[in-house]
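With one protein chain withheld, the remaining protein chains of the complex are depicted in position.
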Amino acid sequence: MQNSLLASLKEHQNKLLAEWSKLLQASGSTDGSTEEEESKEFASLLLDALKHSNGNADSDEFENVYDLLVGISSSRGRRGFSPRENAQYLIAFKEAASKILSEMESDPSKLYSANLELSKLLDNMAILTFESYMKGREEVISRQIDEISEISTPVIRVWDGIVALPIIGTLDSSRTQVVMENLLQQIVDTGSSIAILDISGVPAVDSLVAQHLIKTVSATRLMGAECIISGIRPEIAQTVVHLGIDLTGIITKASLASALQTAFDMLQLTVVKRKITN
Amino acid sequence: MERIPILKMGDFLLVTIQVDLYDQLAENLESDLINAIKKNNSKGVLIDISAVSIIDSFMGRILGNIAVMSKIMDAQTVVVGMQPAVAITLVELGLSLNGVISALNVEKGMDLLRSKMYNGDKEEQAYDDSSR
Partner (left out) sequence: MTTAADKEELFIAKEQDVVPLRNLVKEYGVKIGMGILNQTKLITATSELVRNLLKYGGGGRVIIESVTNGRDFGVRVVFIDKGPGIKDINLAMQDGYSTGKSLGLGLPGTKRLVNEFDIQTELGNGTTVTIIKWKNG
(Lines give C-alpha, C1' and ligand atoms only; values in the text may rest on other atoms or scores of the structure.)
Protein backbone atom coordinates (compact mmCIF):
# COMPACT_ATOMS: atom_id res chain seq x y z
CA MET A 1 0.00 0.00 0.00
CA GLN A 2 1.32 3.37 -1.02
CA ASN A 3 1.25 5.92 1.71
CA SER A 4 1.38 9.24 -0.08
CA LEU A 5 2.20 11.08 3.09
CA LEU A 6 5.31 9.01 3.74
CA ALA A 7 6.29 9.20 0.07
CA SER A 8 6.24 12.96 0.15
CA LEU A 9 8.53 13.10 3.21
CA LYS A 10 11.36 13.23 0.66
CA GLU A 11 10.42 16.82 -0.13
CA HIS A 12 11.18 17.79 3.43
CA GLN A 13 14.49 15.98 3.68
CA ASN A 14 16.56 18.94 4.82
CA LYS A 15 14.09 19.97 7.45
CA LEU A 16 13.92 16.40 8.70
CA LEU A 17 17.70 16.15 8.87
CA ALA A 18 17.93 19.34 10.90
CA GLU A 19 15.25 18.13 13.29
CA TRP A 20 16.92 14.72 13.60
CA SER A 21 20.35 16.11 14.37
CA LYS A 22 18.78 18.43 16.96
CA LEU A 23 17.21 15.44 18.69
CA LEU A 24 20.41 13.46 18.45
CA GLN A 25 22.38 16.28 20.02
CA ALA A 26 19.84 16.46 22.85
CA SER A 27 20.01 12.73 23.58
CA GLY A 28 23.79 12.69 23.39
CA SER A 29 23.89 9.63 21.15
CA THR A 30 25.96 11.23 18.44
CA ASP A 31 29.56 12.23 18.03
CA GLY A 32 28.92 15.09 15.64
CA SER A 33 30.78 15.53 12.40
CA THR A 34 31.75 11.92 11.65
CA GLU A 35 28.13 11.06 11.69
CA GLU A 36 26.67 13.83 9.59
CA GLU A 37 27.60 12.27 6.26
CA GLU A 38 26.31 8.84 7.26
CA SER A 39 23.08 10.28 8.57
CA LYS A 40 22.53 12.33 5.44
CA GLU A 41 23.04 9.31 3.24
CA PHE A 42 20.81 7.16 5.42
CA ALA A 43 17.98 9.69 5.48
CA SER A 44 18.21 10.24 1.75
CA LEU A 45 18.18 6.52 0.97
CA LEU A 46 15.35 5.82 3.36
CA LEU A 47 13.19 8.63 2.06
CA ASP A 48 13.87 7.56 -1.51
CA ALA A 49 12.86 4.06 -0.60
CA LEU A 50 9.65 5.35 0.98
CA LYS A 51 8.91 7.28 -2.16
CA HIS A 52 9.53 4.49 -4.67
CA SER A 53 8.82 1.25 -2.92
CA ASN A 54 5.02 1.48 -2.74
CA GLY A 55 5.21 0.70 0.92
CA ASN A 56 6.75 -2.70 0.37
CA ALA A 57 9.37 -3.20 3.09
CA ASP A 58 11.01 -6.12 1.25
CA SER A 59 11.75 -4.21 -1.95
CA ASP A 60 15.21 -3.64 -3.37
CA GLU A 61 15.23 -0.01 -2.31
CA PHE A 62 14.90 -1.06 1.30
CA GLU A 63 17.59 -3.69 0.91
CA ASN A 64 20.01 -0.81 0.27
CA VAL A 65 18.76 1.01 3.34
CA TYR A 66 19.25 -2.10 5.47
CA ASP A 67 22.74 -2.64 4.12
CA LEU A 68 23.69 0.94 4.89
CA LEU A 69 22.16 0.70 8.34
CA VAL A 70 24.14 -2.44 9.17
CA GLY A 71 27.27 -0.60 8.05
CA ILE A 72 26.41 2.45 10.15
CA SER A 73 25.61 0.49 13.27
CA SER A 74 28.78 -1.59 13.07
CA SER A 75 30.88 1.53 12.52
CA ARG A 76 29.09 3.20 15.45
CA GLY A 77 29.77 0.07 17.46
CA ARG A 78 33.47 0.39 16.73
CA ARG A 79 33.35 4.05 17.71
CA GLY A 80 32.09 2.99 21.12
CA PHE A 81 28.35 3.49 20.91
CA SER A 82 26.23 1.11 22.90
CA PRO A 83 23.37 -0.77 21.20
CA ARG A 84 21.04 1.42 23.25
CA GLU A 85 22.51 4.52 21.64
CA ASN A 86 22.19 2.91 18.22
CA ALA A 87 18.53 2.34 18.88
CA GLN A 88 18.16 5.92 20.05
CA TYR A 89 19.66 7.01 16.75
CA LEU A 90 16.70 5.46 14.94
CA ILE A 91 14.15 6.48 17.52
CA ALA A 92 15.27 10.07 17.10
CA PHE A 93 14.75 9.73 13.36
CA LYS A 94 11.24 8.44 13.97
CA GLU A 95 10.48 11.31 16.29
CA ALA A 96 11.77 13.86 13.81
CA ALA A 97 9.86 12.30 10.96
CA SER A 98 6.64 12.13 12.88
CA LYS A 99 7.00 15.78 13.82
CA ILE A 100 7.42 16.72 10.18
CA LEU A 101 4.45 14.53 9.27
CA SER A 102 2.20 16.29 11.74
CA GLU A 103 3.19 19.62 10.20
CA MET A 104 2.31 18.31 6.73
CA GLU A 105 -1.05 16.74 7.50
CA SER A 106 -3.85 17.70 9.82
CA ASP A 107 -6.24 14.78 9.26
CA PRO A 108 -5.70 12.57 12.34
CA SER A 109 -6.63 9.30 10.65
CA LYS A 110 -4.20 9.83 7.76
CA LEU A 111 -1.55 10.96 10.19
CA TYR A 112 -2.13 7.92 12.34
CA SER A 113 -1.75 5.42 9.50
CA ALA A 114 1.42 7.16 8.25
CA ASN A 115 2.91 7.12 11.74
CA LEU A 116 1.98 3.51 12.22
CA GLU A 117 3.72 2.47 9.05
CA LEU A 118 6.76 4.55 9.87
CA SER A 119 6.94 2.99 13.32
CA LYS A 120 6.74 -0.49 11.98
CA LEU A 121 9.53 0.16 9.55
CA LEU A 122 11.88 1.84 11.98
CA ASP A 123 11.27 -0.60 14.82
CA ASN A 124 12.21 -3.33 12.41
CA MET A 125 15.39 -1.44 11.63
CA ALA A 126 16.17 -1.00 15.32
CA ILE A 127 15.96 -4.79 15.71
CA LEU A 128 18.27 -5.12 12.74
CA THR A 129 20.87 -2.89 14.39
CA PHE A 130 20.67 -4.97 17.54
CA GLU A 131 21.18 -8.13 15.54
CA SER A 132 24.14 -6.78 13.63
CA TYR A 133 25.65 -5.48 16.87
CA MET A 134 25.31 -8.92 18.45
CA LYS A 135 26.72 -10.59 15.37
CA GLY A 136 29.73 -8.30 15.42
CA ARG A 137 30.29 -9.12 19.07
CA GLU A 138 29.93 -12.84 18.49
CA GLU A 139 32.51 -12.71 15.72
CA VAL A 140 34.94 -10.97 18.04
CA ILE A 141 34.30 -13.52 20.78
CA SER A 142 34.71 -16.56 18.56
CA ARG A 143 37.92 -15.14 17.13
CA GLN A 144 39.23 -14.57 20.63
CA ILE A 145 38.25 -18.09 21.71
CA ASP A 146 40.28 -19.49 18.83
CA GLU A 147 43.23 -17.30 19.70
CA ILE A 148 43.07 -18.12 23.39
CA SER A 149 42.90 -21.85 22.85
CA GLU A 150 45.80 -21.62 20.44
CA ILE A 151 48.11 -19.54 22.60
CA SER A 152 47.13 -21.24 25.80
CA THR A 153 48.36 -24.70 24.90
CA PRO A 154 52.02 -24.38 24.02
CA VAL A 155 53.82 -27.70 24.00
CA ILE A 156 57.46 -27.25 24.96
CA ARG A 157 60.17 -29.73 24.13
CA VAL A 158 62.24 -29.63 27.32
CA TRP A 159 64.61 -32.48 26.52
CA ASP A 160 65.16 -35.07 23.88
CA GLY A 161 62.22 -37.38 24.51
CA ILE A 162 60.45 -35.13 27.04
CA VAL A 163 57.71 -32.62 26.26
CA ALA A 164 55.99 -30.32 28.74
CA LEU A 165 52.68 -28.52 28.56
CA PRO A 166 51.90 -25.82 31.10
CA ILE A 167 48.15 -25.35 31.44
CA ILE A 168 47.05 -21.86 32.38
CA GLY A 169 43.43 -21.14 33.18
CA THR A 170 40.38 -23.29 33.65
CA LEU A 171 40.29 -26.72 32.09
CA ASP A 172 36.87 -27.35 30.61
CA SER A 173 35.97 -30.19 28.27
CA SER A 174 36.50 -28.34 24.99
CA ARG A 175 39.84 -27.00 26.23
CA THR A 176 40.85 -30.48 27.38
CA GLN A 177 40.21 -31.71 23.88
CA VAL A 178 42.55 -29.07 22.42
CA VAL A 179 45.17 -29.79 25.10
CA MET A 180 45.03 -33.55 24.47
CA GLU A 181 45.17 -33.16 20.71
CA ASN A 182 48.17 -30.81 20.86
CA LEU A 183 50.01 -32.86 23.43
CA LEU A 184 49.52 -36.18 21.64
CA GLN A 185 50.41 -34.72 18.26
CA GLN A 186 53.63 -33.30 19.73
CA ILE A 187 54.42 -36.66 21.30
CA VAL A 188 54.12 -38.25 17.86
CA ASP A 189 56.04 -35.49 16.08
CA THR A 190 58.95 -35.44 18.52
CA GLY A 191 58.90 -39.15 19.33
CA SER A 192 58.83 -38.28 23.02
CA SER A 193 58.09 -40.98 25.51
CA ILE A 194 57.38 -38.68 28.47
CA ALA A 195 54.92 -35.82 28.72
CA ILE A 196 54.72 -33.45 31.67
CA LEU A 197 51.42 -31.69 32.28
CA ASP A 198 51.99 -28.73 34.58
CA ILE A 199 48.84 -27.49 36.30
CA SER A 200 50.38 -24.70 38.41
CA GLY A 201 48.31 -22.21 36.40
CA VAL A 202 45.00 -23.99 36.85
CA PRO A 203 43.06 -22.03 39.47
CA ALA A 204 41.00 -24.91 40.85
CA VAL A 205 40.73 -28.63 40.42
CA ASP A 206 37.27 -30.08 40.89
CA SER A 207 36.14 -33.58 40.03
CA LEU A 208 35.43 -32.59 36.43
CA VAL A 209 38.90 -31.10 35.91
CA ALA A 210 40.42 -34.17 37.56
CA GLN A 211 38.46 -36.36 35.19
CA HIS A 212 39.84 -34.38 32.25
CA LEU A 213 43.36 -34.84 33.59
CA ILE A 214 42.86 -38.57 34.04
CA LYS A 215 41.55 -38.82 30.47
CA THR A 216 44.61 -37.02 29.17
CA VAL A 217 46.90 -39.39 31.08
CA SER A 218 44.99 -42.44 29.78
CA ALA A 219 45.18 -41.23 26.18
CA THR A 220 48.92 -40.55 26.52
CA ARG A 221 49.46 -44.07 27.83
CA LEU A 222 47.43 -45.58 25.01
CA MET A 223 49.87 -43.93 22.63
CA GLY A 224 52.75 -45.57 24.43
CA ALA A 225 54.07 -42.59 26.37
CA GLU A 226 54.03 -41.79 30.10
CA CYS A 227 52.37 -38.69 31.51
CA ILE A 228 53.46 -36.89 34.67
CA ILE A 229 51.26 -34.25 36.27
CA SER A 230 53.19 -31.51 38.02
CA GLY A 231 52.39 -28.29 39.81
CA ILE A 232 50.12 -29.82 42.44
CA ARG A 233 49.67 -27.03 44.98
CA PRO A 234 48.75 -27.87 48.58
CA GLU A 235 45.18 -26.63 48.15
CA ILE A 236 44.79 -28.80 45.05
CA ALA A 237 45.99 -31.84 47.01
CA GLN A 238 43.46 -30.98 49.71
CA THR A 239 40.49 -30.62 47.37
CA VAL A 240 41.43 -33.77 45.49
CA VAL A 241 41.34 -35.79 48.70
CA HIS A 242 38.23 -34.07 50.07
CA LEU A 243 36.36 -34.73 46.84
CA GLY A 244 37.48 -38.36 46.92
CA ILE A 245 39.14 -38.20 43.52
CA ASP A 246 41.31 -41.21 42.81
CA LEU A 247 44.64 -40.15 41.35
CA THR A 248 46.48 -43.35 42.20
CA GLY A 249 48.10 -44.78 39.13
CA ILE A 250 48.97 -41.29 37.96
CA ILE A 251 52.43 -39.91 38.61
CA THR A 252 52.02 -36.56 40.33
CA LYS A 253 54.75 -34.15 41.39
CA ALA A 254 54.69 -30.87 43.28
CA SER A 255 56.89 -28.96 40.89
CA LEU A 256 57.95 -29.05 37.27
CA ALA A 257 61.54 -29.47 38.47
CA SER A 258 60.80 -32.68 40.31
CA ALA A 259 58.72 -33.94 37.39
CA LEU A 260 61.69 -33.35 35.13
CA GLN A 261 63.91 -35.21 37.58
CA THR A 262 61.49 -38.16 37.50
CA ALA A 263 61.49 -38.05 33.70
CA PHE A 264 65.30 -38.13 33.69
CA ASP A 265 65.23 -41.16 35.98
CA MET A 266 62.80 -42.93 33.67
CA LEU A 267 65.02 -42.28 30.69
CA GLN A 268 68.05 -43.34 32.77
CA LEU A 269 69.64 -39.93 32.46
CA THR A 270 71.69 -38.20 35.16
CA VAL A 271 72.54 -34.56 35.42
CA VAL A 272 75.93 -34.07 37.08
CA LYS A 273 77.91 -31.03 37.96
CA ARG A 274 80.96 -30.69 35.79
CA LYS A 275 84.27 -31.22 37.54
CA ILE A 276 86.75 -28.51 36.79
CA THR A 277 90.14 -30.00 36.14
CA ASN A 278 93.25 -28.03 35.58
CA MET B 1 38.35 -64.31 2.64
CA GLU B 2 40.34 -61.18 3.42
CA ARG B 3 43.12 -61.70 5.97
CA ILE B 4 45.75 -59.52 7.58
CA PRO B 5 49.30 -60.79 6.93
CA ILE B 6 51.48 -61.82 9.89
CA LEU B 7 55.25 -61.57 9.43
CA LYS B 8 57.79 -63.55 11.41
CA MET B 9 60.91 -61.71 12.49
CA GLY B 10 63.10 -63.96 14.58
CA ASP B 11 61.43 -64.43 17.94
CA PHE B 12 58.83 -61.85 17.13
CA LEU B 13 55.73 -61.58 15.01
CA LEU B 14 54.96 -58.34 13.20
CA VAL B 15 51.46 -57.37 12.12
CA THR B 16 50.91 -54.17 10.20
CA ILE B 17 47.25 -53.36 9.79
CA GLN B 18 46.88 -51.41 6.56
CA VAL B 19 43.20 -51.86 5.84
CA ASP B 20 39.97 -50.70 7.42
CA LEU B 21 39.01 -53.21 10.07
CA TYR B 22 35.59 -54.70 10.41
CA ASP B 23 34.55 -57.22 13.03
CA GLN B 24 35.11 -60.46 11.10
CA LEU B 25 38.53 -59.34 9.93
CA ALA B 26 39.56 -58.49 13.50
CA GLU B 27 38.30 -61.85 14.75
CA ASN B 28 40.29 -63.64 12.06
CA LEU B 29 43.38 -61.70 13.07
CA GLU B 30 42.91 -62.79 16.69
CA SER B 31 42.81 -66.51 15.85
CA ASP B 32 45.50 -66.32 13.14
CA LEU B 33 47.84 -64.54 15.49
CA ILE B 34 47.35 -66.93 18.38
CA ASN B 35 47.97 -69.87 16.05
CA ALA B 36 51.08 -68.21 14.65
CA ILE B 37 52.46 -67.71 18.18
CA LYS B 38 52.02 -71.40 18.82
CA LYS B 39 53.47 -72.46 15.47
CA ASN B 40 56.55 -70.22 15.65
CA ASN B 41 57.01 -70.38 19.39
CA SER B 42 57.15 -66.57 19.32
CA LYS B 43 58.16 -64.52 22.33
CA GLY B 44 56.72 -61.22 21.25
CA VAL B 45 54.05 -59.70 19.02
CA LEU B 46 54.19 -56.23 17.54
CA ILE B 47 50.95 -54.84 16.15
CA ASP B 48 51.39 -51.66 14.13
CA ILE B 49 48.15 -49.69 13.97
CA SER B 50 49.57 -46.41 12.68
CA ALA B 51 47.47 -46.70 9.52
CA VAL B 52 44.27 -47.47 11.41
CA SER B 53 42.03 -44.43 11.54
CA ILE B 54 39.36 -45.79 13.85
CA ILE B 55 39.15 -48.32 16.65
CA ASP B 56 35.76 -48.93 18.22
CA SER B 57 34.86 -51.02 21.27
CA PHE B 58 34.86 -54.30 19.37
CA MET B 59 38.28 -53.86 17.82
CA GLY B 60 39.58 -52.51 21.11
CA ARG B 61 38.35 -55.67 22.77
CA ILE B 62 40.09 -57.80 20.16
CA LEU B 63 43.36 -55.98 20.86
CA GLY B 64 42.88 -56.61 24.57
CA ASN B 65 42.09 -60.28 23.91
CA ILE B 66 45.21 -60.71 21.82
CA ALA B 67 47.34 -59.16 24.58
CA VAL B 68 45.92 -61.45 27.27
CA MET B 69 45.90 -64.59 25.12
CA SER B 70 49.48 -64.10 23.97
CA LYS B 71 50.50 -63.39 27.56
CA ILE B 72 49.27 -66.78 28.74
CA MET B 73 51.18 -68.33 25.85
CA ASP B 74 54.25 -66.53 27.13
CA ALA B 75 54.46 -63.94 24.39
CA GLN B 76 54.37 -60.21 25.03
CA THR B 77 52.15 -58.03 22.83
CA VAL B 78 52.98 -54.40 22.09
CA VAL B 79 50.62 -52.16 20.13
CA VAL B 80 52.48 -49.39 18.31
CA GLY B 81 51.69 -46.19 16.44
CA MET B 82 48.20 -45.39 17.68
CA GLN B 83 46.94 -42.13 16.17
CA PRO B 84 46.24 -39.31 18.68
CA ALA B 85 42.63 -39.00 17.54
CA VAL B 86 42.14 -42.75 17.99
CA ALA B 87 43.60 -42.64 21.52
CA ILE B 88 41.39 -39.72 22.58
CA THR B 89 38.31 -41.39 21.09
CA LEU B 90 39.01 -44.67 22.91
CA VAL B 91 39.35 -42.82 26.22
CA GLU B 92 36.15 -40.87 25.58
CA LEU B 93 34.40 -44.14 24.74
CA GLY B 94 35.50 -45.47 28.12
CA LEU B 95 37.98 -48.02 26.84
CA SER B 96 41.46 -47.81 28.35
CA LEU B 97 42.73 -51.15 26.93
CA ASN B 98 44.04 -52.37 30.26
CA GLY B 99 46.62 -55.07 29.75
CA VAL B 100 47.69 -53.73 26.39
CA ILE B 101 51.21 -52.34 26.31
CA SER B 102 51.81 -49.63 23.76
CA ALA B 103 54.75 -47.83 22.21
CA LEU B 104 55.04 -44.78 20.00
CA ASN B 105 56.49 -46.49 16.94
CA VAL B 106 57.83 -49.82 15.67
CA GLU B 107 61.39 -49.02 16.73
CA LYS B 108 60.43 -48.18 20.31
CA GLY B 109 58.11 -51.17 20.32
CA MET B 110 60.99 -53.48 19.38
CA ASP B 111 63.16 -52.01 22.13
CA LEU B 112 60.36 -52.49 24.61
CA LEU B 113 59.80 -56.12 23.56
CA ARG B 114 63.52 -56.91 23.84
CA SER B 115 63.82 -55.32 27.27
CA LYS B 116 60.69 -57.16 28.47
CA MET B 117 61.97 -60.48 27.18
CA TYR B 118 65.45 -60.25 28.53
CA ASN B 119 64.51 -58.65 31.83
CA GLY B 120 62.53 -61.77 32.55
CA ASP B 121 65.68 -63.82 32.12
CA LYS B 122 68.68 -62.26 33.81
CA GLU B 123 71.21 -64.73 32.42
CA GLU B 124 70.20 -64.03 28.88
CA GLN B 125 70.42 -60.31 29.56
CA ALA B 126 74.02 -60.66 30.63
CA TYR B 127 75.35 -61.63 27.25
CA ASP B 128 72.77 -59.85 25.18
CA ASP B 129 73.41 -56.37 26.55
CA SER B 130 74.32 -55.00 23.14
CA SER B 131 70.76 -55.22 21.94
CA ARG B 132 69.51 -52.57 24.37
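Chains: A and B, in written order; residue numbering restarts at 1 for each.
One rule holds in what follows: a contact is a pair of C-beta atoms (placed from the backbone, for glycine too) under 8 Å apart; a residue touches a chain by one contact, two chains touch by 3 or more.
Because the structure is a prediction, the values reported are computed rather than measured.
Asks: Quick one: which of B:63, B:86 or B:101 touches the chain that's been left out?
Replies: The one listed residue touching the chain not shown is B:86.
Asks: Which residues does chain B use to touch the chain missing from this display?
Replies: 20, 22-24, 53-58, 60-61, 83-86, 88-89, 92-95
Note that only the chains that are shown with their structure count from here on.
Asks: Need the CA-centroid distance for the pair chain A / chain B, whole Å please.
Replies: 47
Asks: Taking the touch rule as given, give the residues of chain B at its contact with chain A in the complex, in rising order.
Replies: Touch residues, chain B against chain A: 78-80, 82, 84-85, 87-88, 90-92, 96-97, 101-105, 108-109.
Asks: Of all residues in chain A, which touch chain B in the complex?
Replies: 177, 180-181, 184-185, 187-188, 191-193, 215, 218-225
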